[in-house]
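A protein chain is absent from this complex, but the other protein chains hold their places.
Chain IDs A, B and C follow the sequence of writing; residue 1 opens each chain.
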Amino acid sequence: MDKTQDKLTRRNFLRTTTRGVCAAGLGALALTAARGKGVSMRRMVWQIDPTKCTACGNCATHCVLTESAVKCAHDFSKCGRCNFCFGYYKSGSSGAKSHAGVEFQLCPTHAFVRKHVVEDSYEYTIDIDKCTGCGICVKGCKEGNGSLFLQVDQDRCMNCNECTIATACPAQAFVRRPADDPYWLQQRPEAKS
Amino acid sequence: MAYAAPDNKWSAAWRQATLGTAVVAGAFTLFVTIVMARSWRINAESNPTNHPELAALRDKLAVDSTSGKIVDEIREKDLLLRREFFRTWRILDTGAWLLLVGAGVFAGSAALAISARKKPPMPAAPPGGDDLRAGLLGRMGIGAAAIALTLAALAIPILTREVSTRSQAKGLWSGFRGPGSSGISPYTNVPLTFDGVEGVNIAWKVVVPLKGQSSPSVWDNRVFITGANKKTREVYCFDALSGRITWRKSITAGPGSTKVPKGVMEDDTTYAAPTPVIDTENKRIYVMFANGDVACLDVFGKIVWQVHLGTPDNFYGHAASPVLWKNSLFIQLDQGSADDKLSALIALNADTGKELWRTPRPVGSSWPTPIIAPVASGDQIITCANPFVISYNPADGKELWRVDCLDGDGGPSPIYAAGMVFATNVSSKIAAIRPDGKGDVTKTHVQWTFDEDLPDTCSPLSDGKLVWMMSEGEFSCLDAKTGKRLWHKDFEASFYSSPAMAGDRIYLISRKGKVYVVGTGRELKELSRAVLGEGCDTSPAFAEGRMYIRGKTHLYCIEEQGQ
Amino acid sequence: MRFLGACILVLLSTTVGASGKEAFKYPPPDLGPDYVAPHTSMPEITHEIPPIVDVAILVIALTLASYVALKKRSRTGTWLLCVASLAYFGFYRQGCVCPIGAIQSVAEAIFNPAAAISLAVIVFFILPLMFTLFFGRTFCAAVCPLGAMQEVVLIRPLRLPKWLTCALGLLPCVYLALAVLFAATGSAYVICRYDPFIALFRLNGPAGMLILGASFLVISMFVGRPYCRFLCPYGLLLGWASKLSWKRVTITPDECIKCRLCENSCPYGAITTPNADTLPDDRKIGAITLVCMLVVAPLAIAASAWIMVRTAPSMAKMHPTVRLAERIVREDAREVSDTTDASQAFRESGRPTKELAAEAAEIRDNVTQGSGWAGAFIGLVIALRLISLATRRTREDYQADRASCVACGRCYEFCPVNPRNRAPQDGGDG
Partner (left out) sequence: MTGQPKNTTKNLLISLTVLVAVAVAVWAALSIDPMGRRGAGTGRDFDKELQKLKKFDLSLLKWSESLPAMPVSMDSPVALTVLDDGNICVGGDKAVVILSVDGKEIGRVDLPFAPQALAAADKKTYAASRNIIAVLDSDGHEQARWAPLDDVAHITSLAVSDEYVYAADAGNRVVMRYDRKTGKRTYKNGLADSGAFLSGFNAPSPHMDVALSSAGDLLTVDPGRSRVQFRDVYGDVLTSWGTQGSEITKFHGCCNPAGIAILADGSIVTYEKVLQRVKVYTPKGKLVSVVAGPNEFSDHPKNTHVVPDIAVDRHDRILLLDPVRKAVRIFKRKVAPRPTTGASR
């Protein structure tokens, strides 16, 4: 055993005192950090503010995951169920082509699915497994009702301390939200009916 | 010791086993890594979001929307791509876990194998070196690191400096002679030939209601131009797509505006010779007229401010265009004769029209437009008049240097290329001036001069290597370094329009509306001839794929017309 | 619970709606009585571990590490704990949030009270430091997943020359200064951005990060803990805390017999050798050097601060707002022709340019000020290192250097005094 360690030398006394001061300092540091508004016992998670999002496409390419944690979501309460959906068809496709194939469709991976409901109304849903989060459909839907938006799929998100998409987001739309309320809907979820 | 001797049988077998496992695991890891790297590449290449082949096919379909063959091709390609894309996604997903397991086993067994082999350390020589030496070495290391860090810190500003793409920038044609008043178009995709009479490659032509010698300024889908007669002065905004007038606004800046300036040659200089300047940042345009009216309008034609600078006493009519720099609008208001002491360079606050400063000039009436030269030591305003080329500091209007090299009435504006100012005038010479002097630098900073076939109205043109100038039909090309004439050609026509360059072509428009296109090489090469169909005294403006030319009565939009 | 969630959502959406312009919910078309609209996908976080569990595991790991390293003095124990930490904090929790990255979160929270920070992050930052104040760098030994990763792959350590370790040893302080500067000004979290192993922990990531991780692994095979020693900013803090620690790693549990067996055992160069007989009697040279260094110290601090302030305008570009503001200025000055996604988004937002410019100017001021402090800090560290190299202390036996020892326990195995090593020789592997 290092004998000097136990002896109350001048050096050891100094060390003990400094240690105490440092411990106190660390505590003070922690308190200073914790004084802010943003502090919470809840975990914070990343989410996209859809009002700021410009659907630039960086979400698909800049996530640390090969398959991005950002996926497209559909607020069905806002969808007009259009026949000619700007998020579904390329805007150049003339007229409604209910039979049209991929050549007229926007979604590059077929994740945006269309189903006929009644006469001129269609239901559009997103196949999450196929969605790459490229946001092309979101960009298209901005021309219409804007019911499509990009969101961070919390089950996929690694919740990095610094989100690489956030740093690459041109609109600075990535923000932190409390983990128990991680989703951002512009509109109320469909409560009635 | 804790370590087993290598000759121990059991230990040898253990070592063998761990080593074998390590080798197998390593090979497996390597295999998985290769498979994953390959999948990674395929995944990136088969990303259907921005696949070039698919995009090309879609473009084809846009042209020929009825072709079933293209549709089939697209569908097939799309299916293949998506299949590959998602297949490789899955491979990467599972591969990562396999890799982890493989690498883990490898690391573990390798560590065991190594520890089984490890011999107890045997310190050889007694500890060498002393603390002093170690301290010295350490200090040297720290010193070297500090120097390296300092160098790195000093290099950071240089490394992170944003390189200006100004020279090749697709700068807007926002004023007289476009970006940097150089006459050089950043857009090279303009038609080589056109015919304003037959309508070949003419997107549209429209009548400009009032006459003027101002050239067009272009901002996205808007083309601005001015026109005036004795009584009225108007600004026009044309829709670049349709050619129709989006708005027109007449300007009467003050009580003095109604006074008709004397001596203006209505068919030559006209009452509207200065070209409008566009301020894209604040979405405004600035215009000036021969009667001394200056106005600032927003893009919708609303007047933001207007001032009357007094009726210029100019015997052909005021012609210098206003020039915008940061928050200042410069007007080279030279008038009368040098003895009248009326001439001045005026800076107006671009937001309000209030005068910021005014520097008197020791010259008489002049017509060249000043330019802003981005000299390394800071921006300068270069002005030309008989007899001086004078440079001012644009911030406060203080004179920086002057060169006494001009003579007689002259229209050509100076140009700035490859760090040199080129100024010329019909009855003197063309001078290449280094803009880094102070005071009168006639003797010290004039690199070379040349005095044959000098332009009367047309401004020179330079790409930094060569300088071109258009005299009365005589077009000559000089070496920018030496001033030696390389070639010249007589087009046997009269020219007012300044030569303009787009890519490797120079457009020359004669007063009769004949257009000559020549190459930019050291040898003369005539590329084509085109016809505007009416007289033209103005300089062309360029935009993406387009050229705007103001003729005597019409404004032309020239664009390649698809069949 | 779900009802509560819905209530919160409703409340939130109404406040969001109220901030905008009279949000009107346009009713969807009537699609018949049988039609049921699908729900907006909102995947729940599965396998979520409450922060309190993370903190508890951290405490347990730290306690265990300290116990194993200081009390049990077991290399094997430390190694096993190391692997366990690597598995949990590294591969299972995917290395986030780690105390190293927490430096930035804490720095940002201190300088910007509005920044979002969870209490767990603060605890993650504080706890290892506290433990180090009492037990030395046992966190590095067996808890930190980055350290563990390097520890596990170390095969054949190279001995680095003294001058090189001293030179590279400056990097952590520069890294720390920059990381705090960028985090405090809200510019970036550089530590996370260039974390070498995070992509490996996630088994996924951009090619650049994976290659970075792989090359660090290769380096770690031959250089002991390159990240911990020559980059880790938290390691620097821990080193300082370790200097004050109550307990410390001692190579031998008893009196050192100076057998020199442990001399080459430390791959991190943390063993100091006895120097009593190598010290020259003449103390004059040492004294002169010390005086020189004391003179150099304030100069180093001033110079370093000045250099950093000089670089501040470039540093400020790390902040997206500054970058955007500069881009807008350049676009407006027509210095560049095209637009970026960011400038387009800004222009679409309709925010006045002046507002952006003002915000950028404020950030730039902050960065300039911060750069000065960061520079002074770097200068101070350099000066202290120089001074400490010029002072000498007589060492009687083999000791672990307080600051650089990471308590890996390799030296225990070589010490014949260690009771574990007194086992019979044919006892099997170590």
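Convention: a residue touches a chain if its C-beta (ideal position, glycine included) is under 8 Å from a C-beta of that chain, and two chains touch if they have at least 3 such contacts.
Given the structure is predicted, the values throughout are model-derived calculations rather than measurements.
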Exercise for the section: For the chain that is not shown, enumerate the shown chains it touches in the whole assembly. Expected result: A, B, C
Fill in the blank from the handout: Missing-chain contact, candidates C:P128, C:G147, C:P172 or C:P196, resolves to C:P196
Completion exercise
The one residue from B:T33, B:S46, B:T193 or B:T246 touching the chain left out of view is B:T246
Problem - Omitted-chain contact residue, chosen from A:G36, A:P50 or A:P170 - result: A:P170
Fill in the blank from the handout: Among the options C:R225, C:R323, C:R364 or C:R385, the absent chain makes contact with C:R323
Handout entry: Sites on chain B contacted by the missing partner chain, in the whole complex
Key = 49-50, 55, 62, 124, 204-207, 209-210, 221, 239-249, 300-301, 554
Handout entry: Missing-chain contacts mapped onto chain C
Key = 21-22, 24, 26-27, 29-30, 156, 158, 188, 193-194, 196, 206-209, 211-212, 215-216, 218-219, 222-223, 320, 323, 340-341, 348, 350
Problem - In chain A, positions touching the absent partner - result: 54-62, 79-86, 90-96, 106, 119-121, 134-136, 139-140, 142-146, 164, 167-170
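Basically, only the chains that are shown with their structure count from here on.
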Handout entry: Centre-to-centre distance between chain C and chain B (centres being mean Cα positions), rounded to whole Å
Key = 44
Problem - Cα-centroid distance, chain A relative to chain B, in whole angstrom - result: 38
Exercise for the section: Determine the centre-to-centre distance between chain A and chain C, using the mean Cα coordinates as centres, and give it in whole Å. Expected result: 25
Problem - Sequence positions of chain C contacting 2 or more other chains - result: 204
Problem - For chain B, residues that touch 2 or more chains besides their own - result: 40, 92
Handout entry: chain A residues touching chain C - in the complex, by the definition given at the top
Key = 1-2, 5, 15-16, 18-19, 22-23, 26-27, 29-30, 32-45, 51-52, 54, 56, 58, 64-66, 71, 73-81, 117-118, 121, 123, 125-126, 128, 145, 151, 153-156, 158-162, 164, 167, 170-172, 176, 179-183, 185-191, 193
Handout entry: Residue numbers on chain B that touch chain C, as the complex places them
Key = 1-5, 8, 11, 14, 40, 92, 96-97, 99-100, 107, 110-112, 114-116, 120-121, 123, 127, 129-132, 134-135, 137-142, 144-146, 148-150, 153-154, 156-157, 159-162, 164-166, 168-172, 174, 179, 186, 280-281
Completion exercise
Per the touch rule above, chain B residues touching chain A in the complex are 40, 43, 47-51, 58, 61-62, 65, 70-71, 74-75, 78-79, 82, 85-86, 89, 92-93
